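I have a structure here, written as structure tokens, and I will follow up with some questions on it.
For chain A:
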Amino acid sequence: MIEFIFILPLATGLTALALPATLGRILLLLTALLHIQLTVMSWLGKLTPTFPSYFSASPEGLLILMVTSFIFVCISIYSFSYMKETEMENKPIFICCMLLFLGTMSMVTLSDHPIVLWIAIEATTLVSAPLIFIHRSKEALEATWKYVLICSVGIALALLGYFFVTLAMDLGNINAPMTFTSLNTVALELDPLWLKVGFIFVVIGFGTKMGLAPMHTWLPDAHSQAPSPASALLSGALLNCAFLGIYKTHVLMSVAGLGDFSGNILIGFGLVSMLVGAIFIIGQPDYKRMLAYSSIKNMGIIAFGVGIGGFALYGAFLHIIHHSLLKSSLFLSAGNILLGFGTKQVQRIGGIIRHLPKTFVSFFAGFIGISGLPPFGMFISEVIIIFGAFQKHRYICVALFLLALTLVGAGICRIFMSMSYGEATDRLQIEEKALRLLPSYALLFASVALCVWMPDIVYTIILDSIKIIGGTTHG
Partner candidate 1 sequence: MINVTESILVITLLSVLLSLGSTRLIALVKIMALQGIMVSLTPLFLRGDDSLGSGAIIFFQIMILIKGLLIPSLLYMAVKKIAIKREIEPIIGYHASILVGLVILIISVFITSHLRLSLPAGHDMVLITAITTMAAGFFLMMARSKAITQVIGYLMLENGIYLIGTALTKHSHTLYVVEFGVLLDLLVGVMIMGIILHNINSAFDDADTTLLRRLKD
Partner candidate 2 sequence: METYITLALAIVTAPLFPGIILKVKAFFAGKQGPPLFIKYFTVMKLLRKGSVYSTSTSFVFKLGPTVSFTTALIVLLFFPFAGSMPLFSFHGDVIVLFYIMGIGRFFTVIAALDTASPFEGMGAAREVFFSTIAEVTIFTILILFYRLNGSLSFGEYFTGETHISPMNASGALLLFVIVALFMVLLTENSRVPVDDPATHLELTMIHEVMILDHSGPDLALIELGSFYKLFFYSAFITHIICPFTFASGAVNGLIFFAILTCIYIAIGLTESIMARFKMDLVPQFILTSFALVFFAAILTMGVLQ
């Protein structure tokens, strides 16, 4: 009954609407803990799908499910304290939407049927929209509107893409159930032309959601306006789910022998996203937007790695894990800073090292991590992607990749340095609290731990996710 993983948060989420906020907070925490337990059980193979034609436990899905679940536990702890200290008009709705968000995301990771996957991803948009405008400021409303409209339009295109895939099935006279698992077995018989068209629409559709440039336009707005726990969830978990949609389709393409085509498209999107990230990170006046653009850049890295394939594919999967951990940690730290200083303007914040020393540690460590420096795992994932790209002799691509990394590094460093060390103009308003620090520490620690020691089960599950399209851990 693997479906229970997403039914549970959906159910508790709806329950939370009826509960007072204090109880709701506890429910949130309980659900998160229960959810991670279920996830662990599913990793151990204890849960089997009841509706195998819609849901299945694919390795890549389980991986992202675990990441999502872990991040959600940390974020729910953070929210516990966060909700106390912010004036939120409608806390039950917030809790409800957080839980529904978790539910829909879990559904994404488990779904095997393309249209079900589509439904789940569209659902994540809808349930996360209230999270963004929970504060009901004008900017938040604008961000939500852009988020909902652009994502809906984009995802609608993904549906069109899947229709083309079905057309490809029809033209190939295939009579198999329409699940990714079964499609992969008959992929070679699919009509290549319409499969390509389908892939283009899917990649644009889910790419919109994943934040690939130039469809990324909603992302910085939404991430900067959402309350920090929601931003952390959006960046750390939601983007991965959209990626999952693309990845599964890419796998289908590769099995159908069109891996070069889809890979090149992904590389292109990856590079454009990285460059767009670089353009906006340099001189970015708003640190939450900066983090958002950094997510775009990292999604670009992931797309790039997947597009390159082989060794880089392994790197891309590592990158997903570490980006989620580090970025959500950073958003949580940024939340502390936002609470502390009451502004998102980089210019007006300074000397975090003095005013919020403990947040400084997590914030700056996050920066070190996101810049791809050891001991954080992103170092190793970026190195692997670079090596993988060289291995495939994609020299021009990798040159652009390195250029973008450099630009982003330069831009991001300037902002973090001035915020952490520079002179402050605004007075500190709210002190840091242990409950709001532990989660970001835990996330950072997870990234370090995975860089020092990779558990066998994680290693095998990544290998299982990538081996079907020739991802390896060797040259």
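For anyone wondering why these and not others, all candidates are chains of the complex that A comes from, given by their letters.
The definition used in the following text is that a residue touches a chain if its C-beta (ideal position, glycine included) is under 8 Å from a C-beta of that chain, and two chains touch if they have at least 3 such contacts; residues count from 1.
Source: prediction; values computed, not measured.
Enquirer: Okay, in this complex, which of 1 or 2 is up against chain A?
Expert: Looking at which candidate touches chain A, I get 1.
Enquirer: Mind listing the chain A positions that touch candidate 1 in their complex?
Expert: 53-54, 113, 115-116, 118-119, 122-123, 125-126, 129-130, 133, 136-139, 141-146, 148-149, 152-153, 156-157, 159-160, 163-164, 166-167, 169-170, 175-178, 220-221, 224-225, 280, 284, 289
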